[in-house]
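Note that this complex is displayed minus one protein chain, with the remaining chains in position.
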Amino acid sequence: MNETASPKEVMAAAIAHDLKDGQWVEVGANLPVPRAGALLGHLHHGPNMTVMIAMTKAYLRDTPVIEEFEFITDVGAMQWSEAYYQHDQLLNNQRHRANGVFFCGGIQIDRFGNSNMIGIGSDYKNLKFRGPGPIGTTNATAQNGTWHLVTNSHDPRVLVDRVDYISALGYGRGEKNLREDLGLPNGGPSSIITPLCVFDFDEETRSARLKSVHPGVSVDKVVESTGFSIIVPENVPITAGPTAEELVLLRTRIDAKGALRG
Amino acid sequence: MNETASPKEVMAAAIAHDLKDGQWVEVGANLPVPRAGALLGHLHHGPNMTVMIAMTKAYLRDTPVIEEFEFITDVGAMQWSEAYYQHDQLLNNQRHRANGVFFCGGIQIDRFGNSNMIGIGSDYKNLKFRGPGPIGTTNATAQNGTWHLVTNSHDPRVLVDRVDYISALGYGRGEKNLREDLGLPNGGPSSIITPLCVFDFDEETRSARLKSVHPGVSVDKVVESTGFSIIVPENVPITAGPTAEELVLLRTRIDAKGALRG
Amino acid sequence: MGGETVSDVRASRIVEVEEAAAAVKDGMTIAIGGFINSGHPMAIVRQLIKDGRKDLTVVGAASSGLETDLLIAAGVASHVISPYVGAEGFAGIGPAFRKAGQDGLIDIFELDEAHFYAGLRASAQRVPYNPWKAGVGTDLPKVNPWLKEYRDPINDELLIAVPAINIDVAFLHAAVSDIYGNVQHNGTRYGDISMYNAATKTYVSVEKVVSPERIKADPLRTSIPGATGIIRAPYGSHPYSADGYYVPDAEHINTYLAAATSWLKTGDRAELDAYIAEFITGPADHADYLERIGIRALLSLNEF
Partner (left out) sequence: MGGETVSDVRASRIVEVEEAAAAVKDGMTIAIGGFINSGHPMAIVRQLIKDGRKDLTVVGAASSGLETDLLIAAGVASHVISPYVGAEGFAGIGPAFRKAGQDGLIDIFELDEAHFYAGLRASAQRVPYNPWKAGVGTDLPKVNPWLKEYRDPINDELLIAVPAINIDVAFLHAAVSDIYGNVQHNGTRYGDISMYNAATKTYVSVEKVVSPERIKADPLRTSIPGATGIIRAPYGSHPYSADGYYVPDAEHINTYLAAATSWLKTGDRAELDAYIAEFITGPADHADYLERIGIRALLSLNEF
């Protein structure tokens, strides 16, 4: 574990460590942390991962330096393509998602792992802040075999007790067997990954529990930066950041321009 | 009107005469009469028809002699292609059918324009004759703006009072507004085209009515060859077969090998 | 019958942008193809604003970009059906979309991209709705009552019924077409084909009109086999990219964003109206618009 890793590099490593070879993952544009995490998993231990990037199915392990692309439609990214994906065809079919991993953002994320991309304010017709819309988060969090919540803002206004609108369902209000009763194909979010820490979810209450804090971050710092009441176990380990080998992959091949270090 | 036209050439002309420029028509393999009719309409007065042939969208007016192809998947037919159609995509979308024309066969066709492709016999689990299956006739007769029944066998065993199984719905048993009540998008079959005659359907009873007899065919011959009771108007015109110009198109460009004359 | 209806010439489907835009009447539902910062039929979008169209329901792409934001900003859109309106790195959320959403100036049909395509498919398939699993247990059916939770007729499973999204006129931008409306995209086609299949009419602006022979040389590439009309529009997606032709014009996009953000932040439309006057209502036509952008700026977008 390399102590010099930046918080975003630690986040990327946390994502990569959870990825398994053979899984299916979509890499969006303008999401540097999940991008780097997915590519790190692919380069490090995922030669058989299906990596969907910039509207192509790509194999990137032969690419010495993987340039960032600014737009999801960047044709430059098609240099790696083994197949195009046509967006409507991708969404018209869902079976491949059973083996998929998804990273869900949110303008609000709550202690039960629900995400809100719609807006902030109690009156939907007169929102204080209008969000971007659900994009594909409602569906992707229902369909993928594994999913995580990810935020770059560990802030009490983002990590709230209860989101104003649920656009992606986590564990609701912690009801027993909620997802099974609704017939949703996966068991719910695995974790919330932030610049300070990783949360998982208590098996009984389904409420967020501190799983690890990033190097140099105190539990108190996490508690004061979080807008909901956290379950804090007796021993909170330090998040395993990138190994020396992984840090080299990140800094020389995946994030050569340093988006994660800025 | 050329007196030398064969019965199948007359059928093809009857089909062509009813086609309008701009319509959408699928040309199957191994269906020489609808094939010739559709191509005659296309060559004669349909430069803007959308002709779907052998899994391509084709424009054939520049082709001096349009060879028959034996198989719907014949790659030779792709010489005319402006686009492939992928069979699942064709069926997953239906709006283009509003302007479409379809020709429906049947192992039985009844006086109300219902077609049976399933089998003959009252016990479905022990059929006397197992048919090929509905193929796409159930859907195509519901979706296309215009459709006709076509048979090469004007025979009391084919043209029956009541089909054993309805796989493509015509006018049911003549119930008032049946198709509207079911919410079907088109108004029902326009005609039954046979080697002897053309039937249309009485506006009140929805039962088959003799519209025209082919050159040289008597009304009595039609009556005795038909398994259902026909509405026979006072004056039954002769079917307008191919004009001299159309017969040249048929014999030199569409059916050079004479499948319609055999 | 026979001889009297002979028509010998296959009709060209090339139309002017004004004719394509004239297919739209106030109150209609239109779709705008492309994806975030790419592939939008901007010459047509500008014409719709010039024409003063009103009360349109705009079906943006599954991820729509600032073309939809602009139609909101210009007062053309009264309803928006899109799971996202933004510009990736340029702006996470479209400023006019934010403003209009916050102030209730438009109705937003809240939905996921999977619902979006389920609704387009329903229109294409002529069924009143399509079922979808995801969305049950979320607030989407609460904020959008058109997404109806129900029990399925076979397994009694809880599902979402997504109603058909019926499009009167779809507008797309692609690489090439012949004069008969056989369109080919470069590379991925975003969700354009699903809009075409759900629409009564589809007009496509293209970078280049090519010979029928070129289309027939690779019919597998034909993405839209029967466009209602084709508009010749080189740089027709500017300021957004056209795959294989040019990249997004960051400077121009930021000019628009500044103007729209000023409206969002201050409520004052002056900057936004100036943008619209300069680049939309001012230019006589598409070429005049491109003149205002300048050939030097356009050529700078050609490397990638």
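Order as written gives the chain letters A, B and C; numbering starts at 1 within each chain.
Operating definition for what follows: contacts are C-beta pairs under 8 Å (C-beta built on N, C-alpha and C of every residue); 3 or more make two chains touch, one makes a residue touch a chain.
This one's a predicted model, so the numbers in the text were calculated from it and none came from an experiment.
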Which displayed chains does the hidden chain touch?
A, B, C
Just to verify: which one of C:I106, C:L159, C:A242 or C:I280 makes contact with the chain not shown?
C:L159
Candidate in contact with the missing chain, chosen from B:Y59, B:Y84 or B:F199
B:Y84
Of B:G22, B:P156 or B:P185, which one is in contact with the hidden chain?
B:P185
So which of C:R13, C:R53 or C:K133 would be touching the chain we can't see?
C:K133
Option touching the unshown chain, where B:W24, B:W80 or B:Y165 are the choices:
B:Y165
Contacts of subunit B with the absent chain, listed as residue ranges
29-30, 55-56, 70-76, 78, 84-88, 91-92, 94, 118-119, 124-139, 141-143, 165-169, 172, 178-179, 182-185
Name every residue on subunit A in touch with the hidden partner chain.
17, 21, 44-48, 50, 56-57, 59, 61, 78, 80-85, 92-96, 143, 185, 240, 242-243, 245-246
For subunit C, the residues touching the chain missing from this view
125-133, 148, 150, 152-155, 157, 159, 161, 163, 187, 220-221
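Basically, only the chains that are shown with their structure count from here on.
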Roughly how many whole angstrom separate the Cα centroids of subunit B and subunit C?
39
In subunit B, what residues contact two or more other chains?
none
I need the residues of subunit C touching at least two other chains; which ones are they?
121
